[in-house]
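Before any comments, here is the structure.
Just one protein chain is left out here, and the rest sit where they should.
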Amino acid sequence: MTALATPAATMSNPLAGDPLLRVDGLHLSFGGIQALGGVTLQAKARDITAIIGPNGAGKTSLFNAISGFYRPQQGRIRFAGEDISRTPTARRAAKGMARTFQNVALFRGLSVLDNVKLGGHTRLQANPLTAMWYFGRAQREETRLRAEIERDVIDFLEIDHIRHQPVAALSYGLQKRVELARALAMQPKLLMLDEPVAGMNREETEDMARFILDIQEERGIAVLLIEHDMGLVMDIANHVVVLNFGHVIGVGTPSEVRTNPEVVRAYLGGDFVKPIVPDAAAQAQGIAL
Amino acid sequence: MRIGDFRASYAHDEALWPTSAQRRWILVLALLLLLFPLGVNAYIVSLACILGINVIAAAGLNIMTGYTGLISLGHAAFMGVGCYCTAWLAQRGVPFFVALPAAGVLAALIGIVIGIPSLRIKGLYLAVATLAAQFLLVYVFKEWESVTGGVSGIDVPFASLAGFEFSSDQRLYFLIIPTAALLLVAARNLFRTRVGRAFIAIRDKDISAEVLGINLLHYKLAAFAVGSFYAGIAGGLLGYFYRVITPEFFTLQLSIFFLAAIIVGGMGSILGTILGAVFMTLVPELLRHGVTLAALWSPRATEVLSPLKEVVFGVLIIGFLVFEPHGLIEVWRRVRRTFHLWPFRS
Partner (left out) sequence: MTAVSFDWTALVEYTITGFLAGGLLSLIALGFVLIYKGTGVINFAMGEFMMLGAYSFYTANKVWGLAMLPAMVVTIAAIGLFAAIVERGILRPLSGQPVISVLMATIGLASVIHGAVDMVWGGINLEMPELLPRTPLRFGEIFIPGKTLWSFVLASAVITAFSIYFRYSRTGVSMRAAASDPITASALGIDVRRTQVLTWIFAGIVGAIAGVIAASMTTLSPALSHIALGVFAVIILGGLDSIVGAIVAGLAIGVIESLTSAYLGGKVRDIVPYLIVLLILLIRPYGLFGTRQVERL
């Protein structure tokens, strides 16, 4: 995908809301290895924030810290004004945080529909007793969830034709879409996508980009994504954060970040002296970083 | 795809037996089960009773192990808990429809107690923990003589309800089979709701499950509790059936028997549970008959029955694991697929 001089790439998003997620000075180490050395960033509602950086920069570690799998040694994470640094992972979901994984983490023993229904888990009430009886409360909430999911997610992501299929039988691209569907079924305020188009072909990537943009526009969700596909980042992100070796080395709109000499050096190596100056010629040739 | 199988509402799509053909078959099955004991001899009826008990226990284990992925080597011990509880209550005149659920609840509580230390860990550590629980509970059965009668065991009165006694296997059949049917439907229902889905999610990828808001320990304990509940009820029915029980009934070997049943039948499937229970109930019986026959030629043959059962047992487990890891249910599904388009090949 070529980088185009879209408005989104050059100006910050006027529709963005307040910062929904605030990460302040996150330090994360494993044994002697430092994964994050004081990361600060924000994700706003109705904004698409992309986290980029070379391999090993700490992007997924950052996600895992935000999800609650890793307990950072220092720093704070605030979500919708609330300090969730100590909140266990399972409770963060109920607060409105949804996420997908780098390696598709669908439940292979379930169908597409059941996987997506799991997104609605925290909004249901059934306990083992009411579940075993099924008639009455459990049945009602199941039917209601089903209607909701069909309307809001399955139709939207165009996966109705595969809804009863076991996920293990799907193509990689469709699996990633089902994972997105499951995350959407959580009705989240923040959607964290870890490399949503990794391994996809051109067509699948464009479909995914379209879905993410629709999600941003129609649902006002804050999207935070990790990506290596620079074309996608340039095209749809409003706000970019660049990580390298666990530190933030650049922040801004996509085109600001692209020309940041620190960023260039991180990707291309240390001896680059001349920073890339943005000019029409370069952009027309579609030079992507 | 079935021709003419249209679903006009989500509720219809989610139903257990959505097509009228399925509903007809279920009715036929119900009728067969109802009339069954009238047409066969007493031995077959008692076999059916044991089968019913095994199905209930296997269903409980399948919920824990097949669906949620929690390996339990202590299932027999939980049956024992239910059995002794039922015996104790029945001796005091408590009718079965209180004694049995109480047995289930007690077994579930013990399951939770064992589960609390055990479920923070996974896989093989959990297996060893449940093994420890199995031995500890049997020790309690043997030593707590005032309640369990110790090694010599206790008597269980007939299951009773307002004067009516289930005094024969024929009568007990009509207690066991409906209970089994009810519990099987309940188990199936579990997996139409968020509870069952959470169980499967925990088995498949518990990290993803957490991210979706599933409290792992909470649901693992729930799976343990439900599975043990089933074991407790199966144990109670076992007590009513055998009438005299000793701790010898609830050995590690029985726990392994049920693990074999769900592997042979198919883990993570209710129909698989039934198939596995049927298979594992019939195999020892066939062996017994075979050995009795062989005893006509060689009088020492009967000594060999117990170790022979062990060998056949082990061979079955290994054979299924290597050749048919998804169990008999997979065989069943293959047969169905072949016949779907028969005589046209797919």
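We call the chains A and B, going by the order they appear; numbering starts again at 1 in every chain.
As a convention for this text, a contact is a pair of C-beta atoms (placed from the backbone, for glycine too) under 8 Å apart; a residue touches a chain by one contact, two chains touch by 3 or more.
This is a predicted model, so every value here is computed, not measured.
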Per the touch definition above, residue among B:33, B:271 or B:317 touching the missing chain: B:317
Residue among B:71, B:195 or B:328 touching the omitted chain: B:71
Chain not shown: contacting residue from B:259, B:280 or B:328: B:259
Options B:94, B:131 or B:295, residue touching the unrepresented chain: B:131
Residue of B:43, B:97 or B:139 touching the missing chain in the full complex: B:139
Chain B residues touching the omitted chain (full complex): 65, 69, 71, 114, 117-118, 120-125, 127-129, 131-133, 135-136, 139, 143, 207, 252, 256, 259-260, 263, 267, 304, 306-318, 321-322, 325
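Operating definition for what follows: only the chains that are shown with their structure count from here on.
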Centre-of-Cα separation between chain B and chain A, whole angstrom: 43
Residue numbers on chain A that touch chain B, as the complex places them: 67, 69, 89-91, 93-94, 98-99, 101, 105-110, 114, 117-122, 124, 126-128, 130-134, 138-139, 142-143, 146-147, 150, 182, 186
Chain B to chain A touching residues, read off their complex: 10-11, 13-14, 186-187, 189-190, 192-198, 200-201, 203-205, 207-216, 222, 225-226, 268
